[in-house]
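With one protein chain held back, the other chains of the complex are shown just where they sit.
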Amino acid sequence: MLSTLVDLSRPGHYLHWGFIQISVANAVVIGLMIVTFVVAVVVPFRAGGRDR
Amino acid sequence: MSGTAERPGSDSLAVASRQPDAEPWHGPTIRYDLVKEFLVAVVAMAVVAVALSAILSSPDARPLTIRQWAQADPSDFVATAVTELNGTSPTATYGPPYNQWASGEGQKLGPLGIERWAGVHVPVDTSVDFVLAPLGVAAQSDPALAAALRQYASATAGRQQAWATAYGNGLAHAGFGDGGVTLPPGRYGPVAPMMTGLLDMARTGSLDADLLASPQFYGTDYTKPLLFLADGSFMANQAQAQHLTGTQWGMMNETGNYPGQAWLWLYTMWYQVKPFTTTGNADALVWATMMLLTLGLLLVPFIPGVRSIPRLVPVYRLIWRDHYRRLAAASAGTVVPPAAQQPQRA
Partner (left out) sequence: MSDITDTTVRPAPDPLADGTPAPGDERMWTARLRGAAVRALPPGKLLPDRQPSYVASWVYVFGVLTLGAFTVICLSGVVLILKGPSWWHESSVGLFFNSIHLWSVELFFFFMVLHLWGKFFMASWRGNRALTWMTGVIAFLTSVGTAFTGYLSQQNFDSQWIGTQAKDGLNSVGVGSFFNVLNFGQMLLWHVLLLPLGVAVLVGLHLLLVRRRGVVRPLPAPGRARHRGVGLQVSSAAPVAEEPAPDGADR
């Protein structure tokens, strides 16, 4: 097996909440999505800074 | 700031903003380099993907084989094989597209028996394909097995069923060693040596090879070995350990700690809740539900109420806050645009 910096092939970790069961990995992805969306809405956009 | 790159249009910001949504924009514009933006996006995504690949790699859990199954859990393998022989396994009683039902109609949507309409297009006869045909190959070098097969073939259907049923019952108290299957005394007929023969084939890997073999040498269709594997508990146990089963939101998950398919969350959610958990028509019902919701997503622009949500949830005020600030500033005591550009009340 290729050695990687972080080995994700160990048994997965799961979060349980009522009938919801979600892997830590998926929860991280979904959390990042929400954070990214909020950041994109909130952070000011300056088009001039991208012009050359 | 975008100030130096902004150019006024033929309309003022206020006038242009008030025009109907379908009208082209003639208000102020800013420089926006689409090609550069696209190339930056490609490079950015490539960099992130390469970084994630270098740090995290990707999952590749080795595929299961019938050989593994037979070696790890010979009891489950043989128990499954006997149901394939006597036509009581999940695959044998599946119905279309693999075979016709002896009774019943499969999953339905209310009165609609859609599963039945499509017909048998992937024919699988489990007793022949999974048991008798592979044993026929092994029997070419095993006279005792050949004799057992002849005895089985010449018996009546009722007698065949009786042997298989007795064998299945006897398995509950069977022992498994290098010598094969050790059963308590019973009337198993030729089924006992047949199952031992099949177990031998499975343990050596020749059953994998036989099920994969295609009549024309090259094959890319793994229907038969996969259906056989899925009928037993071995594969399901592996999946359960990896949180991949239906009641574990498995559709979203990946082996190990890798992220899976989060976008399937709504599809798999229904399998966790009533009435889907308690009906035999779960798959058809979930599909119908998702088709309906997908249609809803497609037709959002036309659905009253849903299409008004953006106006009621003030995310848009944040997204366009600069625009609204400038609009407010523009309309506070600035020059009224030329009459020709003023919107008139109809």
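Order as written gives the chain letters A and B; numbering starts at 1 within each chain.
The working rule: a contact is a pair of C-beta atoms (placed from the backbone, for glycine too) under 8 Å apart; a residue touches a chain by one contact, two chains touch by 3 or more.
A quick note: this is a predicted structure, and the numbers were derived from the prediction, not measured.
S.K.: Going by the touch rule given at the top, which residues of chain B touch the chain that is not shown?
M.R.: 2, 6-7, 13-14, 16-25, 27-35, 37-38, 40-46, 48-50, 52-54, 56-64, 94, 96-97, 106-107, 109, 114-115, 117-122, 220-223, 226-227, 229-230, 235, 238-239, 244, 246, 250-251, 254-255, 259, 261-264, 281, 283-284, 286-287, 294, 297-302, 304, 307-311, 313-317, 319-320, 322-324, 326-328, 331-333, 336, 342-346
S.K.: Can you list where chain A touches the absent chain?
M.R.: Where chain A meets the chain not shown: residues 2, 29, 32-33, 36-37, 39-41, 43, 45-47.
Note that only the chains that are shown with their structure count from here on.
S.K.: For chain A versus chain B, what separation do you get between their C-alpha means, in angstrom?
M.R.: It comes to 23 Å between the two C-alpha centres.
S.K.: Taking the complex as given, what residues does chain B use to touch chain A?
M.R.: The touching residues are 1-5, 30-33, 37, 54-57, 59, 61, 241-243, 248-249, 252-260, 262, 272-273, 315, 318-319, 322.
S.K.: Residues of chain A touching chain B in their complex?
M.R.: Those residues of chain A that touch chain B are 2, 4-6, 8-14, 19-26, 28-30, 41-42, 44-51.
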